[in-house]
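Before any comments, here is the structure.
Left out: one protein chain. Kept in place: all the others.
Chain lettering (A, B, C, D and E) follows the sequence in which the chains are written, and residue indices restart at 1 in each chain.
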Amino acid sequence: MNKLSHFDKNGQATMVDVSDKPLTKRTAIATGRICVNQEIFNAIKNGTAKKGDVLGTARLAGIMAAKKTSDIIPLCHPIPISKIAIDFTLEADTLSVYAKAEAKTTGQTGIEMEVLHAVSVSLLTIYDMCKALDHGMTISDIHLTYKDGGKTGIYTTGEK
Amino acid sequence: MNKLSHFDKNGQATMVDVSDKPLTKRTAIATGRICVNQEIFNAIKNGTAKKGDVLGTARLAGIMAAKKTSDIIPLCHPIPISKIAIDFTLEADTLSVYAKAEAKTTGQTGIEMEVLHAVSVSLLTIYDMCKALDHGMTISDIHLTYKDGGKTGIYTTGEK
Amino acid sequence: MNKLSHFDKNGQATMVDVSDKPLTKRTAIATGRICVNQEIFNAIKNGTAKKGDVLGTARLAGIMAAKKTSDIIPLCHPIPISKIAIDFTLEADTLSVYAKAEAKTTGQTGIEMEVLHAVSVSLLTIYDMCKALDHGMTISDIHLTYKDGGKTGIYTTGEK
Amino acid sequence: MNKLSHFDKNGQATMVDVSDKPLTKRTAIATGRICVNQEIFNAIKNGTAKKGDVLGTARLAGIMAAKKTSDIIPLCHPIPISKIAIDFTLEADTLSVYAKAEAKTTGQTGIEMEVLHAVSVSLLTIYDMCKALDHGMTISDIHLTYKDGGKTGIYTTGEK
Amino acid sequence: MNKLSHFDKNGQATMVDVSDKPLTKRTAIATGRICVNQEIFNAIKNGTAKKGDVLGTARLAGIMAAKKTSDIIPLCHPIPISKIAIDFTLEADTLSVYAKAEAKTTGQTGIEMEVLHAVSVSLLTIYDMCKALDHGMTISDIHLTYKDGGKTGIYTTGEK
Partner (left out) sequence: MNKLSHFDKNGQATMVDVSDKPLTKRTAIATGRICVNQEIFNAIKNGTAKKGDVLGTARLAGIMAAKKTSDIIPLCHPIPISKIAIDFTLEADTLSVYAKAEAKTTGQTGIEMEVLHAVSVSLLTIYDMCKALDHGMTISDIHLTYKDGGKTGIYTTGEK
């Protein structure tokens, strides 16, 4: 049976009716990465330390994007974000920047899209800031690693 | 030497000054994919055909996102988009939806971020519309495959 | 006596103070129509079935517009939308598309503007998508057919 | 033959490619009206004169909405607006407010949607500001009365 | 000790986690002024009375800006605004327009930024509308005069 929640019984797109769901505290975490070449990797690393702040800009872009998620994702409910934080890890062995976003809300629906959106926009911002050096970067592995709250409870991939 | 174009000589974030660049016609193409499970793959496939239009919604989300790229990516210039189109391919062997966005502008700077943003948001929209079935989808392989126009000319990965 | 709620005692525009109003569940329904010529009517009808989805695009436009109502209507309060759905009926006898939007919130103020805005934008989107065929379409009869919740309770025009 | 311009050859929604169209000066005019009861009609009329400015607020709402048209209408191109003005006429015999918007651009595509959007939002703003008195207002007769510029040239309904 | 609340323990920008804070009623008031020359002062004064409404436009701009504060200020939480009002005083002796904004919310965090943003945008709007006469206007003295609610309670400068 097709249970795609954003379609009504006639197969039309709609926002899911959450009007009878209680307000509950919810958390979600998503991660993703961008693979870059050695020159960009070094530039980000040095830039962070002393010449410019690629990751600081990417972090703010992701935080601001989280707040606009329901503007950008058509059938996503607007929810109040009570926390959003984004961390980056520079992984020298894979020449990649790993991004992790965590958000909280007290709402009628989950905050998964907000963290996925924040990760995506953070990585796109890194792309934008480094593309003068090389256009060959790739964004990958964007996925949800954890969520709790709501009727469906905890989902976790077990990633730390 | 650090040549990250979004930082000035003091390492501060800035929008690149494009005021002396000529208006030129520019094209860019980006692709990406979302990997889903069998149940979601079938639901999208059947949904597209008769019960609901995941891909139609994702396409519109991507088109609208392309128009908001400079709102979302902090140091990205606003440019007039003269064309934006998004195509999807359902790949049964990899259980994934492959997205491809192409855009054109006549501007002082390129339209790479717009197509990358369009692909990202299209794939996030697919995630949003299918997450009631499974949260374990992964978005990956978002990259630029082609661009032309401007001083740096053609970039291509050779992908068709 | 002039009781226009958006003006204070000096006749200045202001947002009504709703800070002492309780949160209550509220529903609103609005309708409207766009009159088109025979060629457009057929194109929409056939398009919906197999060649393109005017109404699907219009529905998404309306849903997304509902979420932006307080951005667009100057003195309208931002409220959380817990449901928004839009339906269309193709009326062959009047050569028109009839749109109906229903929304729910749990808020301090009503959700009437959101459904009226959703209907308006849905109909404008139909206009935009069909104007290559004929500019002579007319949007009309946008009105509220039902609301409940809040201090003033139920309003209905009796339309089904 | 289906010539709906926003669909490509596979019937998918897309923004029309205007990249090869020249920049030309373009004008468009749209009108519409909202029918109100006697009490609201008087309140607007008196309000305009001395107790509050429903029409001034509606005018600004329409002007600002014109600038956001491509954000709200999914497949509408962003174009630079070089002029937008909105006028209202209070018609005592029909108990209605008649709105007229005129806009100009120098762009690759027309400015029809901007004036239709401006009229719609102006009328919705009047609704919002007067709904405390009566919810029974109706917005109607929104249509394009004139456009010039571009390949298709002049369209006019002959209305002054 | 550095207690800047928008940075986490590593000095990275983040939105403060307010997820454990209770919803409380909060009020804030901010003021500011713009100094103009005699010609502009007269134009605003006369304009308000009979030829155009600089202050009415500035008031709406400020109200609408208050609703967008969390879009504009990167680490500001989105909160529901239950009231926002802006008043202006024309001060002939200082040739300035004094603006005062008051807002209320029931939220997990304060509404100070909303009133400061509303005052700023109101004054910028006055600048925009009068700059054809003289570019030498100065905006100054934007500050918070009062807030209550939340854990830190009442703050007041004692200004009436």
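By our rule, a residue touches a chain if its C-beta (ideal position, glycine included) is under 8 Å from a C-beta of that chain, and two chains touch if they have at least 3 such contacts.
Here the structure is a predicted model, which is why all the values come from computation and not from measurement.
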Margin query: Which candidate, D:M64, D:V97, D:L124 or D:L144, sits in contact with the chain we can't see?
Written below: D:M64
Checklist line | Residue of E:D20, E:E91 or E:D128 in touch with the missing chain, whole complex considered | finding: E:D128
Next item on the list: Among D:V16, D:I29, D:A43 or D:I84, single out the residue that touches the unshown chain.
Entry: D:I84
Item checked: On chain E, residues whose C-beta touches the chain left out of the figure -> 2-7, 11-13, 32, 43, 46-47, 50-54, 56-57, 60-61, 64-65, 68, 71-76, 112-113, 116-117, 120-121, 124-125, 127-133, 135-144, 147, 155, 157
Margin query: Counting contacts across the full complex, list the positions on chain D that touch the omitted chain.
Written below: 25, 56, 59-60, 63-64, 67-68, 80-87, 104-106
Margin query: Take the complete complex as the reference. Which residues in chain B touch the chain that isn't displayed?
Written below: 8, 12-19, 21, 70-71, 74-75, 77-80, 108
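The working rule: only the chains that are shown with their structure count from here on.
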Note to self: Between chain A and chain D, how many steps is the shortest route if every step has to go to a touching chain?
What the structure shows: 2
Note to self: When contacts are scored as defined above, which chain pair ends up with more C-beta pairs, B-C or C-E?
What the structure shows: C-E
Item checked: Centre-of-Cα separation between chain E and chain B, whole angstrom -> 37
Item checked: Averaged-CA centre spacing for the pair chain C and chain A, given as whole angstrom -> 31
Next item on the list: Scan chain D for residues touching two or more other chains and write them down.
Entry: 12-13, 53, 56-57, 60, 64, 71, 74-75
Next item on the list: Once you've mapped the touching chain pairs, tell me: line, ring, star, complete or other?
Entry: other
